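The full complex has more chains than appear here; those shown keep their coordinates.
The chains carry the letters A and B, assigned in the order they are written, with residues numbered from 1 in each.
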């Protein structure tokens, strides 16, 4: 009942029409194969951490979409605490990529960031048209979220060095499929240009330089 | 990526096939007309508080579905804090109906509890077939959630004395429409029987006694 009365069409609340989606990085990695993901995740952190900072600086909204770990209680903080508990395999990764105050977070019950979540209304609220996608695992939750983003007709870039999987092969295969079958753009984080737009502040074209 | 591998069909995790949906009671009531809702909300608290306790005792899951107040950050605790801040019109109501540790909560971006939320997967996870519905306001978020529940083909009971609206007339009209047009059951909280079932523990038939 909080918001009654007439509501107009969503208006971008930020200067950027791009958003950075970070998927399932707050993760205890306590699943079969998680031990194989860990070294790749640690390398991912080195790229994704600085990239997310750059995006925040450029006014690009950063949206964490994260497994609810069967909590079903809409408390991201509990999920964060769970994944950074002493002994959690994913503790270092989750702490290094801890969301900042201005970031958004959404808990998802299944693989795709779009399934049974409020991601679409949030993206409409933000005026997002272009998605930069990162996270764990390239061939599962990132892959399936990219697919749903495609059906929703967003312009999609998957950041090859800000995603990881159990193996190089699974990672490469998934990126190859996204490119070949869905026409998704795949590039490294340092290929995403930020430039200051003339009017609305920061603007980040999601196109690789080359 | 948390939960990979084959997943079987949902299995009820509780003995009860009923759930209590409590809508938008964690509310600062700071909207036009909120001052008219308040006295009705205070009366609602007297019925809904004890009823929710009775349901918890009977093993019926209690699910809060609540407006996100434009936070978009999947932190129910922030919403609770916001609505119980000093000076919030809804403070007494929200504190009296504070969720308990075993309860579920889901933040919704729009009127209906079903729109862009994980309510359906949660209900499937819980094995819910019957919904007891309560909250604010009878003629808006409760009404529209009941309608969506109807399209999803749940068995629905709206608890007339555990809902409220700006006026008696709006409240009565909405309940009347739900009964006449959608065949929704409407009864008072004390008309919902709890009985111990023979096998699976608690069972709460959602049918009024009369």
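Annotations
Rule of thumb we're sticking to: contacts are C-beta pairs under 8 Å (C-beta built on N, C-alpha and C of every residue); 3 or more make two chains touch, one makes a residue touch a chain.
In this text the structure is predicted, and so the values were computed from the model without any measurement.
Number of identical chains making up the complete complex in this structure, 2 of which are shown: 4.
Keep this in mind: only the chains that are shown with their structure count from here on.
One simple way to say how far apart two chains are is to compare their mean CA positions; for chain A and chain B this gives 31 Å. Residues 1-5, 24, 27-28, 31-33, 37, 67-70, 72-77, 104-111, 116-122, 125, 136-137, 140-141 of chain B touch chain A in their complex.
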